[in-house]
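Have a look at this one.
What you see is the complex with one protein chain gone and the rest in place.
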Amino acid sequence: MIEEVGTTEQGDLVINVGPQHPSTHGVLHLVITLNGETIKKVEPHLGYIHRSIEKMCESLSYRQFIYVTSRMDYLSSHINNHGCALCVEKGMQIEVPARAKVIRVLMDELTRLASHQLWWGAMAMDVGALTPFFHAFRERETINDIMEETCGARLTMNYMVPGGVMADIHPNFQKRVKEFLQFFRTKIDEYDELVTGNIIFCSRMKGIGYLSPESAVSYGCTGPTARGSGISCDIRKLYPYEVYGELQFDEVTVAEGDCFARYMVRMQEMRQSLSIIEQLIDNIPEGEFQAKTKAVLKLPKGEFYSRVETARGEFGVYIISEGATTPYRIKFRSPGFSNLSALDHMARGHKIGDLVAIMGTLDLVIPDIDR
Amino acid sequence: MNKEELKIRLGELFPAAAFEEGGEWTTVTIDAAEWEGFAREIRWAEGLAFDYLFCVTAVDWRTHFTMVYHLTSTLHRHTLVVKVKLDHEQPVIRTVSDIWRTAEFHEREAFDLMGVVFTGHPDLRRLFMTDDWKGWPLRKDYEDPVNMIKL
Amino acid sequence: MFLKKYISEVFGAVRSLLKGMRLTGYYFTHHKEIITQQYPDNKEEMRLPDRFRGEVVMLHDEKNEHACTGCTACELACPNGTIKIITKFDITPEGKKKKALDTFIYHLELCTMCNLCIEACPTDAIKMAQNFEHSVYDRSKLTKKLNKPGSKIREGVE
Partner (left out) sequence: MLSIENITHSIDVWLNRTFSPTVAVLLESLIVGLCVIGLFALLGLVLVLMERKVSAYMQIRLGPNRVGPGGSLQTVADTLKLAMKEGLTPDGADKFLFNLAPFLVIVVAMMILAPVAFAKGTQIWDINIGVLYITAISSLSVIGILMAGWASNNKYSLLGAMRSGAQIVSYELSAGISVISIVVLTGSLRISDIIASQQDGWWLFKGHVPAVISFIIFIIAVTAETNRAPFDLAEAESELTAGFHTEYSGMKFALFFLAEYVNIFIVCAIAATLYLGGWMPLHIGHWAGFNGVMDYIPSSLWFIGKTFFLIFMIMWFRWTFPRLRIDQLLNLEWKYLLPLSMVNLLLTALIAIERWHF
């Protein structure tokens, strides 16, 4: 390894963090060069969970490839599926029924909540507080139960299909979501009490991992990572899809650009998601949940790009079609990949403990990066 | 700037650029030799300021390669798709990682999976595959009897 | 002034720490908040939702008849090659040859429970069951034959 890192000097310590490490949350492998405790360089080595989903999708039909994408960013699998479904619908020019649109947005927001809850717990665990993880899982389990009831699975739902959703919502869905909203409103204050206000946590977070707005854009950071640097990049606001254009919600941006800013963005986003769900849960229009589509989908020759806002940032699906039943080339623009590329920039000059905190605020999901 | 205005502006700047009809965004095809100058121009030019490169795709068309760059300006909120045609035998293109830092990883990915060589890239190594991997997995003619399962 | 700010900072810090301790202390003393489910013990009262996707099963009625025509729509819809359908030709009473299901092979070890086969089935012959305890010691046990021995297609299903 030492030969590879060009800047290594005598006395530097080269450490492999991962692929098996408690705080990489998966099989991320970082080669870090240390001077004492200070990080001189972070070099990500990827590919431990690379499955070449893009190649796989080239042999799957337009109905089939959607389920694979839930295995990329498994924490926001609904939103990934949503992006793919949107892209196919764009190509086929399928008009999605109003009911399906609302259900999709509801599911997206629930997924975002669940993802942020897991992130909150894992992030607190990264900086050494172990209890929040279990508290976060309590709420996440509630969402998973709701998902399970309607979609049939807890993590990789495959609920979005081209033209709508796979099944109508469960009769209990609205009631349970409302119960959850009430429950979570009280618990999110506990989150603040337990972690946000904590002086140790604040001192671990503030001023760490600064990402300037210019470099955030240059590194292609999206989602809470870029919004923590004051960049407005919420696809739901900028390029509204489904019913996001008609909803009242704020795009959360915090200007500081440090770890605490990114943390606050996600905490605020949870509240925004709650308000979106509240606006929609009683206003699900009646009607079909799925548009009538042909059994075999054939996208016309051309190129189609759709972008959605996952819990981690902008997720893009780029389909190049030759008019066949399978895509000719498909490219997924995953948010984590670009966010990770800024890690070296952010972590230099900080301590090992900070690296862990920065990785926590980036909210990395490794299958999303490796694809 | 909307689609048409963007087209006119780019046509003024680069008379050699060929525009593609249809599609959601302005799509422009340029030569590999012009790419670096073009990239610098659209990144910094007044009124264009494409500062956010959000997707880099390499496409294998069997006869040639195409690099597709999706760009957005966070200032003006307009989007541009740039396509650069590359030779199939020797796909070489100038890197843009010094203009958009995100390209560093995306170009490594394209090199790893498609075998497109980026000249001037600071660290052009395989990203996902192991260092001793043979072949470029995302190419259409790639065969791997061990790891690829035909269904 | 400086001292006042310093002291208020210290007190704020201590208060933030005490706040967190109050919360954990609350949960320490309130055992009814515990959410642990004791899994193998609560098997009786544990109810999975009807839509939960555990494995693909073929529905048989009491006369040992199923609704599968052997049309292979599910096989085509499956992204992973989980389903393999072997068809045979039955002779109908009129003397015509008719395609019918011989064996419905289901590879549970390849299945990702994506529900696409159920969606594709025109006769609703298969459905997702709620069983989720799939672990076995031998992988070959996961390759299942879904149509029961001696079963045949239900009258009137085309």
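List of remarks:
We call the chains A, B and C, going by the order they appear; numbering starts again at 1 in every chain.
Simple rule for what comes next: contacts are C-beta pairs under 8 Å (C-beta built on N, C-alpha and C of every residue); 3 or more make two chains touch, one makes a residue touch a chain.
None of the values given here were measured: they were computed from a predicted structure.
Taking the complete complex into account, the chain left out of view touches A, C. Contact with the undisplayed chain is limited, among A:V195, A:I231, A:A311 or A:L362, to A:V195. Only one of A:M125, A:I143, A:V252 or A:L280 touches the chain withheld from this view, namely A:M125.
Chain C residues in contact with the hidden partner, per the touch definition given at the top, are 17, 20-21, 23-25, 27-28, 31, 33-36, 38. Residues of chain A that touch the chain left out of the display are 13, 15, 21-23, 37, 124-131, 133-135, 138, 194-195, 198, 200-201, 203-204, 351-356.
Just so we're on the same page, only the chains that are shown with their structure count from here on.
If each chain is reduced to the average of its C-alpha atoms, the one that sits nearest the average of all protein C-alpha atoms is A.
Distance between chain A and chain B, defined via averaged C-alpha coordinates, is recorded as 25 Å.
Chain B and chain C have Cα centroids separated by 41 Å.
Considering their complex, residues 22-25, 51-55, 57, 59-60, 68, 70, 74, 77, 100-102, 104-106, 109, 113, 126-130, 137-138, 151 of chain B touch chain A. Per the touch definition, chain C reaches chain A in the complex via residues 12-13, 16-17, 19-20, 22-24, 35, 48-49, 51-53, 77-79, 112-116, 119-120, 128. Taken in their complex, chain A has these residues touching chain C: 60, 63-65, 67-68, 131, 138, 141, 148-153, 156, 158, 161, 166-167, 170, 190, 193-195, 197-200, 202, 295.
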